[in-house]
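First the structure, which I've put down as structure tokens, then a few questions once you've had a look.
Moving on, here comes chain A:
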Amino acid sequence: MTLLSIENLSLSIHGLPILRDVSLSVGRGEILGVIGESGSGKSLTAFSVLQLLPSGTTCQGRINLLGEDVLTKPEPALCAMRGRDVGMVFQEPMTALNPVQTIGAQVAETILIHEPNTPKPEAMKRAAHALTRCELPQDKFPLSRYPHEMSGGQRQRVVIAMAIALQPKLLIADEPTTALDVTTQAEILDLLARLVREDDMGLMLISHDLAVVTDMADRIAIMKDGAVVEEGGADLHRTMTHPYTKALFAASSHQPDRTATPEDTPLLEVNDAIRDYTLPRTSLFGSADTFRAVDNVSFHIKRGESLGLVGESGCGKSTLTRAILGLEPLQGGTIVLDGQPVGPDARRKMQVVFQDPYGSFNPRHKVARLVSEPFHLLGRKATDAEIDEALISVGLTPADKTKYIHEFSGGQRQRIAIARALIIKPELIVLDEAVSALDVSIRAQILDLLADLSDRFGLTYLFISHDLSVVRAITDRCLVMQSGKIVEEGPTERLFTAPAHPYTQTLIAAAPTLPDL
Partner candidate 1 sequence: KTDVTIGLQLEPPHLDPTSAAAGAIDQVLYSNVFEGLMRFASDGSVINGLAEEWDISEDGKTYTFKLHGGVKFHDGTDLDSADVKFSLDRARAEDSVNAQKALFANIARVEAVDPLTVKVTLTAPQGNFLFNMAWGDAVIVAPESIDDIKIKPIGTGAFKFDDWKQGDSITLVKNASYWGDAAKLDKATFKFISEPTAAFGAMMAEDVDAFYSYPAPENLAQFEADPRFTVLAGNTEGETILAMNNKQAPFDNKLVREAVSHAIDRQAIIDGAMFGYGTPIGSHFAPHNPAYIDLTGNSDYDPEKAKALLAEAGMADGFKTTLKLPPPSYARRGGEIIAAQLRAVGIETEISNLEWAQWLEQAFRGKDFGLTIVSHTEPMDIGIYARPDYYFQYDNADLQKLMADFDVEADGAKRTEMLQQAQTIISEDYVNAYLFQLALTTVVNAKLQGIWADAPTQAIDLTAVSWSE
Partner candidate 2 sequence: MRSLIFGLALTAMFALGALVSFVWTPYDVTVLEIANKLKPPTADHWFGTDHFGRDIFSMIMVGARTSIAVAVVAVVIGMGLGVPLGLAAAARKGSLLDEVIMRGNDLIFAFPSLLIAILITAIFGPSAVNAIIAIGIFNIPVFARLTRGAALSLWTRDYVLAARVAGKGATRISVEHILPNVANLLIVQGTIQFSLGILAEAALSYVGLGAQPPTPSWGRMLADAQTLIALAPHVALFPGFAILFTVLGLNLAGDGLRDVLDPKLRVQR
């Protein structure tokens, strides 16, 4: 039986059309995966089921939920429906909970809102039960906890507990794991699958990650530009017909061609690096505590090599990067680049590309100025020819240098970031999550570009990411980091096929994988 059927839903915000003729359906006990790039309208489709849309939105078509059209329901009826018939889980667990209320109160609220006559202790008991079902046992996570006392994955469980407290027929999960680590992601996905099974719920699972969805879903819908371009079963990768679907699958498992071979001389050597952070003092006169973010790390990179560094969020990857770049002092150990300890002189031999294509550039400067910024290290201004060359080498045109950064897309911005790194012809480029914020198709292009540049200029990369598939695609050798320590090191292929350290094993096991095409 279909729980939810969306028929020809069109949606516009302030007259601007966003969704076009979207039709989807979810049945009892069924998992529908919805995939699409950023901005394709996945979230708005989900919100329109709950009718939690931004002001100025108009919907056309039909959304049938349990046989009733939600588009014609009055607001009170919608309120009665939300949380009882349909539960929803959002992307960002860190902000999805009210920071000033205990988790118990927030979960119990779902119950109290819909069943106002429930006595409070009774509601609390049921909340405790819901939390336990979501693997937050009372002995470890009492109801009196506040959200800030829990990790991201734990918070996401609270949100899920809130959504399933009344055992709704349908659960909508909008990118529920995007903000989480691979290991946590695997746990949350398992939890969702289990709940669907136990309660015979329908689940609409929205994601931009093909691997996640293909692992889980019974049926898959692909969205692009506000329309569903293709729909199919779990074997979509075999039955797909639409070119966009094909491109998406291709890009997701893209393997850039890399021909460059590393020399045998080490370019960068890190020996016993230690980085301690001083924590804010807890008492006025007590001594300050320290936190060791990088703990006795040693490794080296060979000239022309592409070295990967993987690890969970907060394990110290970025801290290590900053130390290598000479931005923060070490409390122990040495870092030597090309025979020189890192310092102002060594710095001109390396550059960096950051994760956030939007925050990497001063919005008030033009591209020419942005790109030529590293010339400060050389103590002179960049010539026009040098700027043009850098832009051309990343696939942009010289005309772009008079534009402002907001005139570019995310992928183009990341190219400009690479151009900025390239312009003084460094030997080492550090890429800290350089492709994590990009859509798969754009990511594929950037990876190609990186491979191409390393061939042409003989560049050395230190490639940092939490996304194992990307690391596997672009690196020769790989380091695994956990809580500030390097726990395993080895050639990438060997590491992925035969991980030795238990932590590496969990990491690789948790990573969702695409079926081979």
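With respect to how the candidates were assembled, all candidates are chains of the complex that A comes from, given by their letters.
Throughout what follows, contacts are C-beta pairs under 8 Å (C-beta built on N, C-alpha and C of every residue); 3 or more make two chains touch, one makes a residue touch a chain; residues count from 1.
Fair warning: this is a prediction, and the values are worked out from it, not measured in the lab.
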item: Touching chain, any copy counted, for chain A within the complex - options 1 or 2; value: 2
item: Residue ranges of chain A in contact with candidate 2 within the complex; value: 322, 325, 327, 344, 347-348, 351-352, 354-356, 359-364, 373-377, 417, 420
